[in-house]
Each structure stands twice: as C-alpha cells, then as structure tokens.
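These notes concern the structure reproduced below.
As you look at this complex, bear in mind that one protein chain is not there, while each of the others sits in place.
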Amino acid sequence: MSREFAPRITSFLCKWCSYTGADLAGTNRFQYPVSIIPIQVMCSSRVDPVFLIKAFLGGADGVLMGGCHPGDCHYETGNYHARRRFAIVREIFDSLGLESGRLRLAWISASEGPKFAQVAREYTEQIRDMGDNPTRRSLFL
Amino acid sequence: MSAEVRAGRTSAMLPAAGGMDPAITGLLKTALEKGVVDAVLLPMEVPSGDSFAWILMKDPALAGDARAMAPVMPVQGALALRSLTRKGEGSLRVLALMRPCEVRAARELSKLGQVKTGNLLLATWDCPGAIPMKDYIADPAAAQERFAGMLAAGEPLAGGVKPSCMSCIDFSMTDADLHFCTFGGTGGSVPVLAGSPEGQRFLDSLGLEAGADLVAWEERISEKRDARLAARQTAFRETGGKVAGFQGMLSVFADCIGCRNCRAACPICYCRLCYFDSETAKPDPDAFLDAAAIRGGVSLPANRLLFHIGRMTHMSLSCVSCGQCSDACPVDIPVADVFSFVGHRTREAFEYAAGRNDGLPLPLRTFEKTEPAGIMEQVRDAEPGGHSHD
Partner (left out) sequence: MTSIAMAIEASAAVRELLEWLLSNGRADAVLTPRRSAETGSCDLALITSARDLTDAEPFQPVMTANAGQPLSAASMSGKRLAAVLKPCELRAFTERVKREQGSFDRVLTVSTVCDGVFPLERVAAGELDRLLPGCHESASGGETASGVRETCAACEGFVPMNADISVSRTEGGCLLHLHSARALERLEGFGGDRIEAEPDREVLARMLETRSAAKAELFRSIGGSGGLDGLVDLFGRCVGCHGCSRVCPICYCLACDFESAGLESDLPHFQAILAERGGLRLPPDTILFHLGRLTHMSFSCVGCGMCSDVCPAGIRVAAVFRRTGEGTAALFGYVPGRDVSEPIPVTVFKEEELGDIG
C-alpha cells in the first residue's frame, strides 16, 4: 500500500484510563501517529457497539476502543461489559468476512503513556498494511 | 392540458439519438459538471443486478452510470427525499428525477413538514408503470425488456406492472420543476417541460434548443389517460364490491399478519412511532379476553382491521396511489386498491387533490364554516333523527 495512505483510526478512549494515558503520551512527547482520532467517553462501557460499526461503515480505516485493565475499571464493571460487546461485534465481522482486524480493543491505564504510543504506532502500521477501508468507496451501504 | 402547456410553461428539446435514458442521465451529468446543481438523485442498479437503489450523487461520473427511469421502484422516491431534507435542505442544490407519484408524495410530505423543497428541483417523466419488485428480482433481464416495451408503447401491460399503475391517471405530471415527455420521444429527441421558473433556469443554463412540438405528445397523453381512467373506474368498482360491508373488509384482509410492511413502504406514513403500535393503542389483556369470549375467539396479533381502517383515516387523503403498500405485502393483500378507492372518495368529498403543488392545506388541518357538499351530507346523515333515509 502506498506510503501516502494516512489511516484514520476512530478511537473511543475512556476518560479515566486510556484517554489520560493518551494525554500522558502527549505531554511526555512519546511520538505516536496522527492517525488516532480520539473521542473521549466516560467509560469503555459507554461505547455502544453500534458506534464501532457506524465508524467502520463511515469509512474509518480502524476503530480503536480503549479502556481500563479488567478489574481496574473506574466504574468497577464497565469494561467487562465492553469486552463482551466488542467480542460480539468482532464475531459478527468474522462470520461475515468483514475485516475484523480493523477493530481493536486495548487496555491502557492512565499511567501507561508509552504503551498508548506503542499501541497507536503498531495499530497504525497494521492498518497501513491492510490499506484503506473499502467502505470508503461503497455507495450501497 | 394543452391550455396549461401553452400558458407559461416553456419547453425544450433534448437530443436523444442514443436512447432516452442515456440522454437524460447525460443531461444531468452535464448539469453536475457545470455546477448547475450540486447533486442529483437517481436510481442506480445494485451490485447484485436485481434491484435499484436511490443514489444521491455529486460525482458526474456516477450520473453516467445511473439510470434515469428504473423499471422497478423498490423504495418510494419521496422516502429518499424525506431522509435527505427532513432536517432542512441546507445549501445543497439537488435535482431529483422520479416518477410522478413519487413527486406527488413529496408534495404531500412537504405539507406535513417532512420534505423541505427549498433547494430541491423535482423532475418527472411520463411513466408506463413499475414492475412489481418480486417479479423484477425473479428475472431482471426479462423485466427490463418488458419495461422498455411499455415505455415505447406509452402504456402499462396488464399483469406486467403493479396493479396501481394500471389505474394511474397522474402518470404525466407536468407541474414539477421539470418534466421529460418520454411518451413523446420520437425522431431522436425528447421534449422537456419547465413547470417553474427554477426549472426554466435549469434548461436555460444547459443550452437546450428551446421550443418543442408538443401537439402529438399531448394527444398521446390524452388518449393514454382516457384508457387509464377507464381502467380506474373498473378497478374502483371491483374493489368497492370486494370491501363492501364488514364481511368484505374482513375477507380482503383475512390473511393479514400485522407486519406493517404496507405502512413502512408508504411514503406518507412518517410517524416514528405509529399510533397503532403505541402503548396507548395496546389492548388491555382483560378486555381482550372478554372480547374473545364474546366473539368466539380473538385473532392475534390483535386489531389488524383497526390498524388498516385507522391508517386510512390518518393518511388516505394524501394517498397518491403509488402501490408500494401492495408490493410490500408478504401475503398479497391488495392494500393499494383499497386505500386508493377509499382515498379517492374522501378526497372527492373534501374537493382535495393529493400531490399538487397548490399551497393548499391538508383537509384535516383546516375547516370551513360551510364545508363542501359531500362533507355536509355525510354529517347530516350521521345526525340522529335529523335526516330521513329514504
């Protein structure tokens, strides 16, 4: 895929952990690609699984969901529910042959600035290799 | 009709040596290229090749791939316009090319605040009818051929189109911003009528040769309309006979499963939560069982006849007889026949015509101290002891 392709990764990041982790990456100057388009949510369980699908069909090359590590959710159990919902959407994608690799869930805590940057870099490379999302060109969705 | 055409409506000739459809899509493609409009709404064949979908297109190349006149009408065009403009038309100037019944439905929806026409150019064509969706899907190639034949002949084939189309007398609507006189397409050109100043500006900006000989076309339309009118009288008579009396309605709707496809396909029914599916309309279980005891059983899902007669009450005044309801029915109930028949009678009583760009309010949104004769008679008939029945 052309190096000019700039992936767009719609990212739902929970306020207490992953979004703060992303902030930390920024303030500490850990480099991560501009592909990440962050959207703050209060908790990963705020993410309606339909958001993931809407972003995917809307042309996002990748969709990232960031939450606290299981057991550390600020609201105690939110991320457990988020994990199940993510699994369901991924399974639906797999069963229909849609590129489930474009969906990613990452557990990143508030102090894990370097980890956020690493996940962002790795995921961006992965998406770059996959190429842009064919939904970007589809008229009939 | 001739007088109307001569009075103020201008016309132009669209060269169509390579066929009417490509000529029309070509014109719209040019309109996009020249920035006369920002987007056009046209049918496009779906990838599986067995249906069409409305595509709003900004890219002129897409207009070249689209169809001007789809043989089949899977989605009533007014539904597409509703989804586009309900929240406001904004600054996007759109030209939508649709069948007359779709534009008429859009006009009714406009009165209901569901379609905003401010930046919309509505264009129509002489319609020979639409192939029933299931028939089209079963054999698209054969259906395309049938449709091409009907377009050339300027009339529907019995059994080849939705039943509503056989009775449609509004197939050549000329009060849209633009109208392509496709039944007058001869000698390698198609007349185009401008029904409004906006339509006129559109034609002017595309440099079409002004003036068209419409005499032959008018005659043809008149002749075809007479035939459809006769078919409609017959259809109304037959339908009237079938639904007469309570038993009639019960019998016609006997197979209804309450799926609401008819309502979903209807362009006029726009309510997000239909009254008949709301908590208010839910039958009380006790009342239900009482009814079962009295009537010898109650059919479930409940209140199917209430739904149909109720829906008629709510929207039949605006019914444009597009026939989508019948097409969507999984058990082949002739919903459109019944709604068209009833709608026609109630519209006549209110002296109202559905789908006109007339600025008149919907009958149920206004009143007169003295209503039209038909209404006054109904009311008098209903007064207890007031009017003798001879």
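Chains: A and B, in written order; residue numbering restarts at 1 for each.
Keep this in mind: a residue touches a chain if its C-beta (ideal position, glycine included) is under 8 Å from a C-beta of that chain, and two chains touch if they have at least 3 such contacts.
The model shown is predicted, which means the values in this text are computed figures rather than measured ones.
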Touching residues on chain B - with respect to the absent chain: 39, 41, 44, 46-48, 50-51, 53-59, 61-62, 74-75, 79-90, 92, 133-134, 137, 250-251, 254-255, 257-261, 264-265, 272-273, 277-279, 282-283, 285-286, 288-289, 292-293, 296-302, 327-332
Chain not shown, touching residues in chain A: 49-50, 53-54, 57-59, 67, 70-71, 77, 80-81, 83-92, 94-99, 105-107, 134-141
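Throughout what follows, only the chains that are shown with their structure count from here on.
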For chain A paired with chain B, centre-to-centre distance based on mean C-alpha positions, whole Å: 45
Contact set on chain A toward chain B in their complex: 139-140
Residue ranges of chain B touching chain A (in the complex, touch as defined): 44, 46-47, 53, 55, 62
